[in-house]
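For reference, the structure I am asking about is given below.
Just one protein chain is left out here, and the rest sit where they should.
So, subunit A:
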Amino acid sequence: MEKSFKNTLKSRFPFLCGKNLLLAVSGGLDSVALAYLCKAAKLEFSIAHCNFNLRGEESDGDEDFVIDLADELEVEVFVQNFDTEAFAEEAKISIQMAARELRYNWFQELSDTLKFEYILTAHHANDNLETFLINLVRGTGLEGLSGILIENDRIIRPMLDFSRKEIETYARDNSIKWREDSSNASTKYLRNKIRHDVVPMLEELNPQLLQSFSQTQAHLKESEALIDDYISLIYPKVVKFGKFGYTLDVEYLKKLPNTKAIIYQLLKSFGFREWNDVYNLLDAQPGKIVYSEDYRLIKDRDTLILTEINHSEDKVYTIAEEEDLVMLPLGRIAFRNVEEIDKNRDNTRIFVAREKLQFPLKIRKWKKGDYFYPFGMKGRKKLSDFFKDQKMSIPEKENTWLLCSGEDIVWVINHRADDRFAVTSEKQEILKISCCLQSFS
């Protein structure tokens, strides 16, 4: 094993020699073996150990063990304690995900501040197989099956071609001690279930399982690259970046073969789970929406609009009587007394009777149930109906601002004035309100 490890270094990672390396060591078999292998290969490395404090005294035992190991190997050691459960709670993620996140963040930090050029981890071929099976069970796309990379940015996994058995044999032959993780022995997690129950059965069916599996994954990776190439070819034809986010051309999508697969590839990074709902949007009524955690996909007339969900609350701006100009994120709004009404049709300004306004005025977004009296029409109209008549998309509606006097709408800004505030007599003081919308770039 020592020899083939050195060969792997020589053939695939010749650049590691003489570099400042950081080794992630938990105290378990794989990482301890990696530490000995690196020492034998005369690499210059330091050890980093995370204490996730998940198993009480046992965790502290791991920590002591790793410190002793560093002593024995005569390398520097960094130890960090984490309150994993609190972090998982706060970030609303699983404990395993929290541990992974904390671990990688800290490694990055270490390598940034202490100038480690590469981080080495002890992932091996069995880990890869297990991940594959976990994803398979849970449901995934090609990217969940093609496996982790042996080299990803600054993270190197030099043992990815070795099996757990090889590593264990190496450790036993060299009387290397390691810490048995008590959660390893139980079948507490899905991974352990697969490790202890499923993989042995598969190996019974095919003793060369790991080799054939590695070939399979190589093919999957190639296919994945092929798909990426195809998607980057059609991307500019299907996707446009507009005022409110990305838009996808529905007609074009439908004309392409494998529409569903293309939609999946285009949208997979936006966290959607209900893929059938997403596909059904193509033929849905305008206005239909599918949500993910942070995004929503809206069916408009000929397009799908992908926008971010706005979690922040919308602001109400107040404008005092003496203010004649305000600059808001939506644009610049000016108030001027004028002598006469300009008859040219122009949506960017209105003329109202000043005496009818109740200051301070408010500017806000629309909400359900809003209604107004469209200028030049008899009677009142729900804003939602007005938007429908104007054939406005959902993001357009959401980005429409209202100028209000008290609760009454004075102006659906840059769309339509309200009749109630119109100038009706020559004696009335005329106030011109204009809005120069902020240009979106």
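Structural remarks
Criterion: contacts are C-beta pairs under 8 Å (C-beta built on N, C-alpha and C of every residue); 3 or more make two chains touch, one makes a residue touch a chain; residues count from 1.
Everything below uses one rule, namely that contacts and distances are computed from a predicted model.
The UniProt record for the undisplayed chain lists the protein name "aminodeoxychorismate synthase", from the options "ATP-binding cassette domain-containing protein", "aminodeoxychorismate synthase", "Nuclear transport factor 2 family protein" or "Nitrous oxidase accessory protein". When the omitted chain is restored, the residue from A:I176, A:L328, A:A353 or A:I430 that touches it is A:L328.
In the complete complex, the hidden chain is touched by one of A:K115, A:R138, A:K367 or A:K427, namely A:K115. Take subunit A: the residues that touch the chain left off the picture are 115, 312, 315, 317, 322-329, 332, 334, 336, 438-439, 441.
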